[in-house]
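For this depiction, one protein chain was excluded, whereas all remaining protein chains were kept in their positions.
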């Protein structure tokens, strides 16, 4: 019973079906009608004209977004626990050609306007110091916490006031949306580029870069090719996205993942280190307790000392979730 | 009736079936058993211990290979018509951090030991000139021509004598193999890294980097992650490769593509600009003739002035191939 | 008697004197009054408002200029014999983060509007091909030939029409100016950035980047620092430039170099491979003849087979020049 990662989840049957429906000779790269239809589909979803590009991984999406917003001699303000800082082997530095991540603080891996401004305010505006050019937040965060629309608006206003681009890593954007019950448009006010995740949420290999300023997409198309991310059979990626959007499947799968997390959260009680707002849980747990759970067949990551991480996903079997909840409660 | 590109071909049913067979919760990234089994599968195929990494595109494969062989201040000798020079939007320069492609000549986009050496021999060995660090050839070439094992051996010997790494872009390696009737091992003597293509040959989104010096793979694993090419659900890529290798499916699909090309070549006769040894044909053709073919429903790329390109693939319908052959003969 | 390179020349006494005059405690980096006075001095010289930055080498100047004009995924059209292509160990690729040099032709290492356009015209405007973003010419060229103001205007018009930036490598700009007898303004119509050389012409370690669009200089100031080219005692560089400009010393030194070259050219006659318009000469010469000259104490580089290169400079001793002219004539 695996609670390691939503990355490990299977692919939703509707996604597979859509890929097979796309299985015929078509124009290569992103010249097929499914790929060309992404702009429209995402513009409809976000209620304004956007440009949308598929890529195969969240790391590529994030890094291309940052490269669109930050010159090589610039910096990106992000939380010190951000995925882009800790889990991408320096991909942002690779794609931006050496921009610097400037690290801020905040509980739950959330930046605040104060903490983001504080990062910038100690940087003298001279040529010796790397200047911030972008702000990047993750929603839901690496600790499963969610920025509200108001918080996003405030950070976006800060970014605009300072002349920074604003990127949202939405690897778990769907989980944030269903937690908040708001629209995608409401949660992206002021955002310049969104890494819109599908792989953790039922997809196979398609994420979408959403450019709220469509002009930013042009250079990114070249950067994408140059990074080897323009897959020759792109229609199979676009098909995944269309399948996830159809009938709001992406919300249904996120709801299932969040619901499973909520079940576990209910059992975890005081053990919870962060509020559970998406599909990740961080629990205080002694090594002996963790060993006990593992002895009962539950697998998961140790996080820091005395902490474990549990992740649910759209296909987490209810039986396994219930069993784990009971096992935690019984510790 | 589309003869644009093998990139546009559909996915072989066995590949889809294998992906669906892999559709269950498993370890993320390349920790699953299918991904971990690639080293073994490729070592068996090549008859020596190799390290094998999946990536999603040929561009990524080529660029990672070159980055493994060439420092940022080095150069890569390749044919001036090479895909890495003309069709990857500078991906080799991106991945190598600015290494220079040093361009050589030869008919059919094939380098010879003489032409490769000639590129190097005019470069003074001082710090002002970019020095060659690698040799890269494409087999089959961008013009559908094939290097023989003897030619590869000779180029490999040159590379070794000069201290260069040796890369083979095998986007159409399968087509070369079936043309030659040799083994993969026989066609890669002296090669350090092979970009082993599957996408043009029935796959969906999996190419394989084969490192004949397995030690070279370690840094590449980090470069792959850093480039956003470590897909989180890697098992679906590995499954494609295993499916293609099973019962030599990869040879069967390449044979079908080559056979279709041979049919067209038979009809093209004197129009052929290059010998047809794989699945690409370059024909002399007036604009009026090309228009006539298009009027009959055949689609393809104009190449240079007075030249067209035709590409067949594993699933080119026999009926369409026959019809095109007749139409060409009738021009 | 050394005719290797103007790089090897001594430093003009006025330059040394100016450096010593600057030898007192002052503001570090480029905060001193001499450095801050460069914009004014160059604006006066070029007759329009420019921004001017010192750097220590022509390679740094050229590369910073190209980085200001070309994104990492772009290309720079230049002559295949250009210094930036052959003699800077890939510095343009380093500074631009992997932009590609796109090579054109023309006698005397001079591009023409036709040859520059021809480089671009074969590049399909899609994401697979690196697109030209800048045009770079060298004046005087690597073969000692000079672009006239009309030629520069025409190339600038081409660049503007195509949306390219326009860079002039003026390592020997002074030699071109005195050959033409025109003003610096007349020779830079349409140019966006000039690498204005002083080191070959009497300076010690100061070249100047002249931005005819001053806005381009801001990012370059950061790139310069980031490249380690913001010297902490910048006043000693600025002092060199001011000394060279004072009373048109830079024209006097260039005139001396050109005059010495003309003397040699007069003796070389039919041996000349290119017209001698600056301070470099390329002569047809058998190995035996070259050996004879060397036996008489003259040192110089062999160029291609059967060719030698001679370079004069501001301080080439008249006696040595005369002796070499006689020796050549006597061959």
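Letters A, B and C mark the chains in the order given here, with residues in each chain numbered from 1 onward.
Just so it is clear, a contact is a pair of C-beta atoms (placed from the backbone, for glycine too) under 8 Å apart; a residue touches a chain by one contact, two chains touch by 3 or more.
Every value quoted in this text rests on a predicted model; they were computed, and no experiment measured them.
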item	value
Residue, one of B:72, B:106, B:214 or B:275, that touches the chain absent here	B:72
Residue among B:226, B:274 or B:309 that touches the chain left out of view	B:226
Among A:38, A:99 or A:310, the residue in touch with the chain that has been omitted	A:99
Candidate in contact with the missing chain, chosen from A:88, A:142, A:207 or A:280	A:88
Hidden partner interface residues of chain A, rising order	72-73, 75, 86-90, 93-94, 96-100, 127-130
Residues from chain C at the interface with the omitted partner, ascending	2, 4-5, 7-11, 16, 19-20, 23-29, 55-61, 63, 88-91, 94-95, 199-200, 204-205, 222, 225-233, 236-237, 315
Sites on chain B contacted by the missing partner chain, in the whole complex	29, 71-73, 97, 127-128, 131, 219, 221-226, 230
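Basically, only the chains that are shown with their structure count from here on.
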item	value
Chain centre separation (chain B, chain C; CA means) in Å	42
Euclidean distance of C-alpha centroids - chain A vs chain C, Å	49
Centre distance in Å when chain A and chain B are each reduced to the mean of their C-alpha atoms	33
Residues of chain B touching at least two other chains	88-90, 94
